[in-house]
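All protein chains of the complex are present and in place, except for one that has been dropped.
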Amino acid sequence: MKDSVTITIPSHPGYLSMVRDVTARFGEIHNLSEAVIADLKLGVDEACSNVIKYAYRGATEGEIVITLRIMGKDLEVIIEDEGVRADPACIEGRNLDDVRPGGLGLHLIKRAFHVYEFDEGRRSGNRLRLVRHLR
Amino acid sequence: MKDSVTITIPSHPGYLSMVRDVTARFGEIHNLSEAVIADLKLGVDEACSNVIKYAYRGATEGEIVITLRIMGKDLEVIIEDEGVRADPACIEGRNLDDVRPGGLGLHLIKRAFHVYEFDEGRRSGNRLRLVRHLR
Amino acid sequence: MTIEMDKYRDATVMRLSGEIDMYSSPGLRKELLSLVAERVSPLIVDFRGVSYIDSSGIATFVEGLKGMRSFGGRLKFVAVPEGIMEIFTFSKLDRVFEIYGSADEALSG
Partner (left out) sequence: MTIEMDKYRDATVMRLSGEIDMYSSPGLRKELLSLVAERVSPLIVDFRGVSYIDSSGIATFVEGLKGMRSFGGRLKFVAVPEGIMEIFTFSKLDRVFEIYGSADEALSG
């Protein structure tokens, strides 16, 4: 089975559920466990939420392009936008012991994925690469 | 809400369920009724199945690009492939009274959509346009 | 889609659940045709857990029915959910398939 799908959605929170559906189906098609699928759904959702909040600053007419693929023993997710450039140095989750609203998303992304890296060579917008090692 | 999504899948039957999920969510996001959503899921699935069967002749490494969008009072679905050109003159469903396997897909597509037309101006592959009037 | 085989009184019961589409229907076809080859009759297909069926699933049952008839066997559908029933009716297959509310009705019908 060829193992790549791409979905393009508006940068509107109403479409996050669709991204979760696609992620879950992708996981099912590739026989991942329910627990792994739950983590992946949440991780991809949080990464797309951050694109809406930070790259598009809440504007809902942007585009988010999400590609899921299997590369050998890895599941790779690429999330692209044409919004404001992220400064990877400023991206940091909060200390989980310091309970306050916010600052949890990054932890949930990193719970699901072993690699979280921005493609720095890109001219405009952002390209985030997430990798989960499957075995 | 910007109202267009695009999903690209391999021409493999295992991905039809993902297309149905996306179609159903699109319908929910746009407040369509459950009955309409059921028809749309089936119609889009049948159209994609035909791309796999006829445009790609069962090959699973092709690409199918499905775009769903709201255009005024219409829901439009565009299905694109790079397979063998369809001859619209040869596309015909069977008489439903003549019970035999096959020949039902087109009826189910036309149950869901008021417009079923191939873009004849396209250079290669196919571009099928489906429209459902929503009101 | 999952297929579970069972016995009920003197019938064989095939319990289906999940989605029957172009991906899963070849598995269903294989199972149905092997039951036809073994001349299993009556065969009751329980649709209770079926959430989706497309034209490839319907084509598979039309083929299965023809196979059953070839040796005088009986194919009976039970517990067909409303959404699935609507597709059967639309396809005019409600006139061709024997459809019952329950296995007991199917066996006395």
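By letter and in written order, the chains are A, B and C; residue numbering begins at 1 in each of them.
As a working rule, contacts are C-beta pairs under 8 Å (C-beta built on N, C-alpha and C of every residue); 3 or more make two chains touch, one makes a residue touch a chain.
Quick caveat: nothing in here was measured; it's all calculated off a predicted structure.
Colleague: For the chain that is not shown, enumerate the shown chains it touches in the whole assembly.
Modeller: A
Colleague: Of A:G62, A:G83 or A:G105, which sits in contact with the chain we cannot see?
Modeller: Checking the options A:G62, A:G83 or A:G105, the one contacting the hidden chain is A:G105.
Colleague: Against the chain that's been left off, what residues of subunit A make contact? List them.
Modeller: Those residues of subunit A that touch the unshown chain are 12-14, 16-17, 20, 38, 41-42, 45-46, 49, 52, 96-97, 99-102, 104-105, 107-108, 111.
The rule is simple: only the chains that are shown with their structure count from here on.
Colleague: Distance-wise, how many Å sit between the C-alpha centres of subunit B and subunit C, to the nearest whole number?
Modeller: 26
Colleague: Using mean CA coordinates as chain centres, what's the gap between subunit A and subunit C in Å?
Modeller: 42
Colleague: For subunit B, what residues touch not just one other chain but two or more?
Modeller: 14, 17
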